[in-house]
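For this depiction, one protein chain was excluded, whereas all remaining protein chains were kept in their positions.
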Amino acid sequence: MAELTYRQAVAAALAQEMARDDRVVLLGEDVASGGVFKTTGGLRERFGADRVWDTPISEQAIAGAAMGAAMAGLRPVAEIMFADFYATCWDQVANEIAKVRYMTGGQVSLPLVLRGANGSGGLGFGSQHGQSVENWAMTVPGLKIASPAGPAEAFGLLAAAIRDDDPVVVFEHKALYGRKEAMPDTGPDGEHVLPLGQARTVRAGRDVTLVGLSITVGTCLAAADELAAEGIEAEVIDLRTLVPLDAAAVLSSVARTGRLVVAEENPGQLGWGASIAAIAAQEAFGDLAAPVTRVSGGNVPLPVAASLEAEVDVSVSRIAGAVRGVLGASRPLSSTG
Amino acid sequence: MAELTYRQAVAAALAQEMARDDRVVLLGEDVASGGVFKTTGGLRERFGADRVWDTPISEQAIAGAAMGAAMAGLRPVAEIMFADFYATCWDQVANEIAKVRYMTGGQVSLPLVLRGANGSGGLGFGSQHGQSVENWAMTVPGLKIASPAGPAEAFGLLAAAIRDDDPVVVFEHKALYGRKEAMPDTGPDGEHVLPLGQARTVRAGRDVTLVGLSITVGTCLAAADELAAEGIEAEVIDLRTLVPLDAAAVLSSVARTGRLVVAEENPGQLGWGASIAAIAAQEAFGDLAAPVTRVSGGNVPLPVAASLEAEVDVSVSRIAGAVRGVLGASRPLSSTG
Amino acid sequence: MGVPDDLELFEQMCFLRHFEERADSLYRQGLIHGPVHLGLGQEAVAVGAASVLRPGDYSLGTYRGHAHALARGAPADAVLAELLGREGGICGGKGGSMHITSVEHGYYGSYAIVGAHLPVACGLAWAARIRRTGQVTVCFFGDGATNIGAFHEAVNLAAVWRLPVVFVCENNWYMEYTPIGDVIPVALPAADRAAAYGLDRIVVDGNDVAAVREVVGDAVRAARDGHGPSLVEAQTYRLKGHSAADGGAYRPAEEVARWRERDPLLRTRATLTAEGTAAGKLDEIDARIKADLAELARQVLARPAPDPAGAWTDVWSDGSWQWRN
Partner (left out) sequence: MGVPDDLELFEQMCFLRHFEERADSLYRQGLIHGPVHLGLGQEAVAVGAASVLRPGDYSLGTYRGHAHALARGAPADAVLAELLGREGGICGGKGGSMHITSVEHGYYGSYAIVGAHLPVACGLAWAARIRRTGQVTVCFFGDGATNIGAFHEAVNLAAVWRLPVVFVCENNWYMEYTPIGDVIPVALPAADRAAAYGLDRIVVDGNDVAAVREVVGDAVRAARDGHGPSLVEAQTYRLKGHSAADGGAYRPAEEVARWRERDPLLRTRATLTAEGTAAGKLDEIDARIKADLAELARQVLARPAPDPAGAWTDVWSDGSWQWRN
């Protein structure tokens, strides 16, 4: 397949799935004209007005309409323009969509996708348009959560989310929309689709396990490069999805490296990284040679001025520094495994 | 002071603070007639219609009105009847209230309290009225979070929350409203007020640290009793507030016991217990003799039938079992401290 | 399939009445775990509206939704088992009284968060519109719900998209303990808001089942014929408290007495006898239903509690709950 930017990958995944299954319908603000992040361009023209619906500024109605349509057997994909706006429809997402299959004893399925632009990434969007809020979604059982780190992931995970019979929240990173890469064919018939719940080792290493998601995968890789020059070999894992979580991939890496650093863009107070750290502290305790360390977005609402924003965003140097700290604080491995 | 039930303690704390400071005003659904949980009884009669305001069913307007009034210098206390309903005003809570001081560079203060009934506790309220959602609030920097475990805590923490110049979310546990205990005087002039950010050791023990909050404090104590009969001495800590978090209290206990079990009612996928576990795994690594273990509410939306609910709620036996597991998996302490 | 006649409607209302009286008494005996909200006195809305729906049509209600589920045909034993926390509950014990759903009968759920289901109703109607199936969605909610944002967003979207949905506000004049007049700035909670969405002002006597059948019938027909949504205000009254735990003492005795006279069952009974039905026949129906429900309750109470393992199913479409490996 061709080289695509992350935003083109989103549009292409939508097109692939809309062509494949006419139950896939889109709704959201300005989506008919291509969307403010240009992730739905050309879809109305190609698939018609019955497949791509513009909405008023009514996030509750958007999320609720997606839910109702999914119950009726469609496979809606709702755009919530900025992930911060999930707050305006949190009841629909957290109290209805996440729970209705369970509450009804399995009478209904919700094959729906909520997707939108997440994260800071140094673009100056501030506290109400620049947050990373995967942690909001992860507090709620019943939602699957995907957070692609690059164009191929954006394509494959979104396609998988659309095919999944459960509600999936896809967090696209707004600072990655311009990134470009070639799409590998991964499915039958040359389709591109990735499994949900399977992490990806993006770099192998023996000394420490670096766990990232979305934009921090790239930051971890850059830190790994920096550390390699010092002779430290970091293994970098892209979780891809938080739910389902491929904890086994993390645990098996830690079993080899004995050290774990988690890099998350959301604030650390209760970020997804805490969940990874807690799992390791419980299940990999015997493997750990050093404290489990987290590098998180600043525990503040996000500032706008570039000098302030750079101060709180996760950076290569903070990750590399954490790794050096972990290696310095290591004790000999207690087990021989 | 007299013996009060938890719900009476809430009403008494409101009365104490309303009498002390006429900027304290209440708003919420049915609060004028005493509230559905009877936590505001008699306040309208005593303090007048200008101090206690009934609202329509409009949680966004309630939270927003509290915010605006706080900016104008009042000290509003808003009742959000069930904590699950924070979802219906999450934008006001997470995107506005939590952030506005920061976003304005400190130009405004928000001395406001949001309070309501949280948690399961085996009452059959189900997935939309019975959740524990402290974890929702903890994902957001800028909110203080209190979760009282008994009547004296309910009184003292609410009074402190009202006096605090920052927004505080107080999670009252609906299954504790009927509990009764004597109120100690803790403040000047016989007032009852507790500090925010100070955990309380409710039972001392040398073998393991049990950390609870709200209803799980009692569950931890009951488990400690059961374990004591087996010769296991558990220390039980009531966190009281998640933000500010008294991490030092947990760390210093773990430094003595070498073992940590955290009991949280919210689902474990991303519960507040993960944050405690992650802090211990990073900062008490050298002190730990055993895996950090979490006991969490079932990672499902809450069922209603008593037999199902009991299956997923945190129980004495699950906590005691976790402690036994931790003791079984312990290695000799690696440090001599 | 013809529209049911007055006698059938009477029989259905009788059934709802006795079902809920039974639920009330079971609650008082401590046999129901969790809250229960009864629609006693509001039966004509559920029955009148259901009478104009076809199989395949969608309906949704609130935590006060027993009647709406049963009126669509949800099996009474399964609903009762759900309330009582017994095996065979319609939601497997995971929903309880506030979350009755019977997809098989087109009842897409009772929703416990005020207003939350109005957007969901839009989605069901949207699917029907996209697929041109002619299915109609009817969404019931209370007067108090008209003040919440979700109401506004949903009715607005339905109007903009011309969705085949009928929003039926059951104005029982109270939101919990507060008279609705204290918390709305207009006289009628739904009717006085309809124009804001370009919709007609429609008010119906919600205690007159024939009137409901007619007015909701017109709205359903319009929706089916592609003329878009309606907002109907059905004026009624709940004869008991907000929930089974509430005595309703905040309501003036004369007010309650006045509405007791307008009890929808008495009204339909009067119509029927005026039309020539023997009062004895109606009494017989009433007695039979009452006895049947007493027997049903006995049977359901004899069932065991649901297997605890059921708490761990139905989170995901593969039946499991695991979120990690």
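Which chain is which? They are A, B and C, in the order written, and residues in each are numbered from 1.
The criterion applied here is as follows: a residue touches a chain if its C-beta (ideal position, glycine included) is under 8 Å from a C-beta of that chain, and two chains touch if they have at least 3 such contacts.
The model shown is predicted, which means the values in this text are computed figures rather than measured ones.
Contact with the undisplayed chain is limited, among B:Ala11, B:Leu176 or B:Leu245, to B:Leu245. Residue in contact with the omitted chain (choice from A:Glu3, A:Asp50, A:Glu230 or A:Glu311): A:Glu311.
Although one chain is not drawn, the whole complex shows that of C:His152, C:Arg213 or C:Arg238 it is C:His152 that touches it. Per the touch definition above, the residue from A:Ser58, A:Ser132, A:Thr209 or A:Thr241 contacting the chain not shown is A:Ser58.
Residues of subunit A in contact with the chain left out of this view: 29-30, 32-33, 36, 54-60, 84-85, 87-88, 123-129, 269, 298-301, 303-312. Annotation for subunit B: contacts to the undisplayed chain at residues 25, 50, 53, 55-56, 58-74, 76, 91-92, 95-96, 100-109, 111, 141-142, 164-166, 197, 243-248, 279. Residues of subunit C that touch the chain left out of view are 147-153, 156, 159-160, 182-186, 192-193, 195-199.
Here is the rule we go by: only the chains that are shown with their structure count from here on.
Ranked by separation of Cα centres from subunit C, the top chain is A. With centres defined as mean CA coordinates, subunit C is found 40 Å away from subunit A. Measuring from the averaged C-alpha position of subunit A to that of subunit B gives a distance of 30 Å.
Here the spacing of subunit B and subunit C, counted between their Cα centres, is 36 Å. Within subunit C, residues 89, 93-95, 99, 111, 113, 116, 149-150, 315, 321, 323 each touch two or more of the remaining chains.
In subunit A, 91, 95, 102-103, 141-142, 243 are the positions where the chain touches two or more neighbouring chains simultaneously.
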